[in-house]
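Up next is chain A:
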Amino acid sequence: MAEGELLIRNGVVYDPINGVKGEKKDICIRDGKVVEEVKNPKVIDAEGRVVMPGGVDIHSHIAGAKVNAGRLFRPEDGRKGVKARTKVCRSESGYSVPNTFATGYRYARMGYTFVMEAAMPPLAARHTHEEMVDIPILDNAALPLIDNNWMTMEYVKSGDMDLLAAYIAWMMKATKGYGVKVVNPGGTEAWAWAKNCDLNDEVPYFDVTPAEIVKNLAVANEKFEMPHSIHVHGNMLGHPGNYEVTTSTYDLVKGIKPYRDRPAMHATHTQFHAYGGTRWGDFESKAGAIADYINKNEHVSIDLGSIILGDTTTMTADGPMEYSLYQITGRKWTNHDVELETGSGITPFLYSGKSPVNTIQWAIGQELALLVKDPWKLALTTDHPNAGPFIGYPIIISMLMSKRRRDESAEDMHKVIFDRAEYSSIDREYDLNEIAIITRGMAAKTLGLHEHGKGHLGVGADGDVAVYDMSPEETDAGKIQKAFLNTKYTIKGGEVVVKDGEVVATPAGKTYFVTPECDDKLTDEMLVKLKDKFEHYYSVNFNNYPVQDAYVPNPYEIKAPWRS
Partner candidate 1 sequence: MVEITDVVCSLCGCVCDDIVVEVEDNKVTKVKKGACAVGKSKLMGHGRIEEPAIRENGNLKDCSYDEAIKKAAEILAASRRPLLYGWSSTVCEADKVGVELAEEIGAVIDNTASVCHGPSVLAIQDVGLPSCTLGEVKNRADLIIYWGANPAAAHANHMKRYSYISKGYWTEEGKKNKKLVVVDVRRTPTAKMADVFLQIEQGKDYLVFSALRALLYGYDDVVPEEVGGISKKDLLETVKMMKEAKFGIIFFGMGVTHTRGRHNNIVNAIETTRAAHTHTKFSIMPMRGHYNVAGINQVCTWETGFPFAVDLSRGYAWYNPGEISATDLLIRRECDAALIIASDPGAHFPGESIRHLSKIPVIQIDPFPNPTTEFADVVIPAAISGVEAEGNVYRMDNIPIRLRKLVDTEYLADEEIMKSILEEVRAIKEKEGE
Partner candidate 2 sequence: MIKMGTKVNLISGRTIVQGQNLDNKLSEAYFNEVATCELNESDMEKLGVAADGHVKVKTNYGEVVVKAKEKAGTPEGVIFIPMGPWANALVSGDTHGAGMPSFKGIDAEIEPTEEEVLQVKALMKTYME
């Protein structure tokens, strides 16, 4: 946070959380926060340019064990993005798996100031935090994986929802995490025996189904005033015909009453879950079916996981899915199963516009955005780096804003785009207000961060602002893309961090984490079981497990009381 005053003058402001849709407006910042007025400010002239709150990414893999395993095993990706250090910046490397410094700089250049690391293996939480601290500029948080945990499955089996909640609370505190992450529930545990689970299969040895895990975690999560819902990567990701599994997963939380005005489930990287067909040969888009569901229901929000063409590094806690992908490509494959908790897989992948499957995937990601009517229900992501690196966001923005751009892209792709996807028949074009919603407003609200100053520019909000070098009337998709890749200014906590696309300051970001408040008696009861797990099955001692305060030097704690 910078001390002093800053005035961003005459910009055309898009601040959807506060209902500001392209108004010429000044933004005043004092000591890092948005205020009504300033007296002796430094002035930034934003005359006629698009101004938005700092971007908020709801789902991106930027830090931790598997991200770094991805970097480590892809020196050929590392060498793609090298850039020498400057007086201000450390050296950059990598394209789909950029180093920590490049991650911070590149997001900041796009006007983003908050990123959610989407999967933190609890046993390796220290690692995630070590990297997050090393990412300059960005505020961040991480979602611990709680779904394949033996503790979770045992409580799901016994039906002890309060004890499950106590376990969630303990894990949130032990990992300094932000919310409950679910990845291929049950399937990742099954993968430890080289098996996988569909939604209603029994998890080997645990006598529960993935559906039960999801539902019970949602129930337990809502026992607290959690800012975020459960965050779900469902079963059968990436399998042709999975869209019905997807909507059945959504159905699981129907009727669960969330703590506040957000859905009870956030379903992530939906592109990978909106597949029709029965095999790759008759693979087709089912974005329409998914969008229909989202349009008719209020209990699920989604993010896109939109494809960026080119080479990338796929990585997920969904071990069996990465194995299938590796079997298709024959490229290198890393797997890392984590005792009692989770797993992960990593393999490089090339999305090619010549491939019918990749072409349909490309269509699906954008179709979802175009067919879901209410942009407040979705966020722009590429599930970085799974569907492509985050620096591809401006490509997707330009596609959503320009039917002409989409038509041009379709011409360059495999012809299946015309008959196994709706892509070319959709005319909708996003306006800048809608872009502001899917790149900051929706994510901030869904994560409950708008109450903590993120994703908007109301008085009291963080002084995080992006000034894009474009007029609101711009229709040239190429220019739009360019403007969203490198801001005119990015301001973080009142400090100019990017000017004319160059990083000029690198303040440290904050780590946001949630502390659910749980009854001691419940916690003690839960701990009996948990300590037994440590004594017999974990390879790390109970007392060495929780993330120490030293790992979170710039903490931002959000308390989540037990709901009465």
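Structural remarks
Keep this in mind: a residue touches a chain if its C-beta (ideal position, glycine included) is under 8 Å from a C-beta of that chain, and two chains touch if they have at least 3 such contacts; residues count from 1.
As a selection rule, all candidates are chains of the complex that A comes from, given by their letters.
Here the structure is a predicted model, which means the values were calculated and not measured.
In summary, of the candidates 1 or 2 that share the complex with chain A, the touching one is 1. The residues of chain A lying in touch with candidate 1 in their complex are 63, 65, 67-69, 71-75, 78-79, 81-85, 90-94, 97-101, 123-124, 126-127, 130-131, 134, 192-194, 326, 332-340, 343, 346-347, 536-541, 543-544, 548, 550-551.
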